[in-house]
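With one protein chain withheld, the remaining protein chains of the complex are depicted in position.
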Amino acid sequence: MKSHYQLLIIGGGPAGLAAATTAAEQGVSCAVLDEQPMLGGQIYRSIESIPDQRAKKLGPEYLRGKKIAAAFRESSAEYYPNTKVWSLNKEREVGISQNDQASVITADQVIVASGAIERPVPFSGWTLPGVMQAGAGQILYKSAGIVPDNGVVLAGSGPLLLLLAWQYLHAGVEVKALLDVTPLGNHITALPKFPRALLAHHYLTKGIGYQIELKRAGIPMLFGVSDLRAEGDEQCQRVTFKHSGKQKTIESELLLTHFGVIPHIWLTQAAGCHHQWDDSQQCWRPKHDEWGNTDIDGIIVAGDGAGINGARSAEHAGRLAGFEVLFALGIISQKERDSKAAKDRKWMQDERHIRPFLEKYYQIPKKLLATADDETIVCRCEEVTAGEIRQAVKDGHDNSNQVKFFTRCGMGPCQGRQCTNAVAHIVADEKDMPVEEMGHFRGRPPVAPLTLEQLASLKNKEVL
Amino acid sequence: MFKQLPEDNIDKVEIVLNGQAIQVTKGISVAAAVLSQGQSYFRTTPVSDSKRAPFCMMGVCYDCLMVINGQANQRSCATYVENGMIIEVQQGVGPDLENNA
Partner (left out) sequence: MNSDVIIIGGGLMGSSIALQLAMRGCSCSVIEKDSPGRHSSGVSAGGLRLLNRDPAEIPLSVEASKMWHDIESLLDSDCDARFPGQIRVAENKADMEKLEQRAALVRSLGYEHEEIIGKKELYQLVPAISPHCVGALINRTDGYARPYHALTAFRRKAESLGVKYYSSTEVYRVEKEGEDWQVKTSEGIFNSSILVNCAGAWANTFSTMLDEPDPLTPKALMLMVTERLPHFVDPVMGAASRKLSFKQMQNGSLIIGGALVAKLDFEKEKTDIDWAQLAESADTVVSFFPQLKDVRIVRAWAGIESFMPDNIPVISQSQTHSNAYHAFGFSAHGFQLSPVIGKVMSQLILDGSSELPIEPFHIGRFK
């Protein structure tokens, strides 16, 4: 690995790979830094190594990853797996660690393509063994061929639930029920966005297709579910909820939940990029222009790490970022950039027709985002409850960071990834103020594990 | 909770889980291997001794921490199985640090 590249790309998913392929085509020295052992990010996890018989059961969208991977492999871009990036600053100094060695390398341009994480939504019992995020189920299946053996309940709101239910159905897994917590009222509020969504009708027909198959297979699908809870003695034993005015229970040792995805912004936060609250996507995202330029010169974002638009958009966003880098490095002119990028810009606009509808349809209700039950743990690491957070606000700690200082919410190993959103919503709810004014936990490096020995090893290196 | 789907041509490696030697699929994460063995919890929390197991499987929740080859606080979902690897459920903050004197 060199100590300086023209372009460093952080993230090995569709956006990162597409950006690298695009830039490398014009001879730019570039490297993709990937914390995973194999490329593909989360959406195309294990795409190069997955046995065919498993890949087939995952659906056609997954297989698209093979094309992206192949194009990347053919390019001259370098690929560094098992490489954690623990810091990035405005000088584009990138702190990395591989095995037990840490170092700081630099680049003229950096593309952060850090993807998305599941939106963490605390609910009663969510910390019990046996309660996992739906993405976790997908990762186990894609990367290891591991599936539930005693059945599973799927709950939450979002297209991923349908997909996973369908994938499990085809793997012979017993899906005990699919509990949709999307408020029934969303059907109505989303209606005005529906006509535009028809322009991306393949998404809609796919979703409906899954539903029909699941129904035919006899899988109970309940809509308008509320008051979701996992219960059990030291592990999940049953799922309880309200539906059609009745209290219901399903015995299950496994509950997979999904409440949408949000950009994984820890690195751009630590780098000091400006972030804004997106009310429609209900998430913080780095402020950026059409090409992905953030407010820090030379730091570009692409893919779901910039804002949730899905895997296809991520590819196009990656290519746009790649073209922007070529322009910024003076390799192509602005006119050339615009003309090369024309198709990708058009495709991105087409893919985005579905977004306003999906976002409105699957909008998570405030009651779930601002954890209603005071006994529920919000900060998983430090075990701080919603009630304790509310009390801190009442005691005068009136923004997310003050609550963090006082309660230790967000000071554990996950650095607030699982709780910052809920904390902001709870504080906003208590103060009856907009979420964005409550703030996101101030991002601090290192954003990936860094040991004292690894840090000490920087001493003898030529750190710029 | 989980099982390994039968598939062709799976290579195995041997690891030691809570003192027992077992064969698991080569190339998978420690978390995946441990889940497929029927282990219901991976650690107990330092704050309240509560049992935890993997939640996100993608390295952002830090609930899957285990003691791996004697080192505490290793994300088992981000560590991959190797022959001879020793894996233990982590109790609280993990084993006492050694003295040097």
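General observations
In order of appearance the chains are A and B, and numbering begins at 1 in each one.
Here is the rule we go by: contacts are C-beta pairs under 8 Å (C-beta built on N, C-alpha and C of every residue); 3 or more make two chains touch, one makes a residue touch a chain.
Keep in mind that what you see is a predicted model, and the values were worked out from it rather than measured.
Considering the full assembly, A:Val104 is the residue among A:Ala55, A:Val104 or A:Leu222 that touches the omitted chain. When the whole complex is considered, the residue among A:Gly207, A:Gly272 or A:Pro356 that touches the unshown chain is A:Gly272. Although one chain is not displayed, chain B still touches it through residues 46, 71, 73, 92-101. Seen from chain A, the chain kept out of the figure touches residues 87, 89-91, 93, 95, 104, 272, 395-399, 401-402, 405-406, 408, 411-413, 415, 444-446, 449-453, 455-459, 463.
The working rule: only the chains that are shown with their structure count from here on.
Taking each chain's centre as the mean of its C-alpha atoms, chain A lies 24 Å from chain B.
Partner chain B is touched in their complex by these residues of chain A: 35, 37, 42, 49, 51, 53-54, 117-118, 120, 127-133, 135-136, 139-140, 143-150, 171, 234-235, 253-254, 264, 380-383, 412-414, 417-418, 449.
Touching chain A in their complex are the following residues of chain B: 1-5, 7-9, 25, 27-29, 32-33, 35-36, 40-42, 45, 47-48, 50-63, 65, 73, 75, 77-78, 80.
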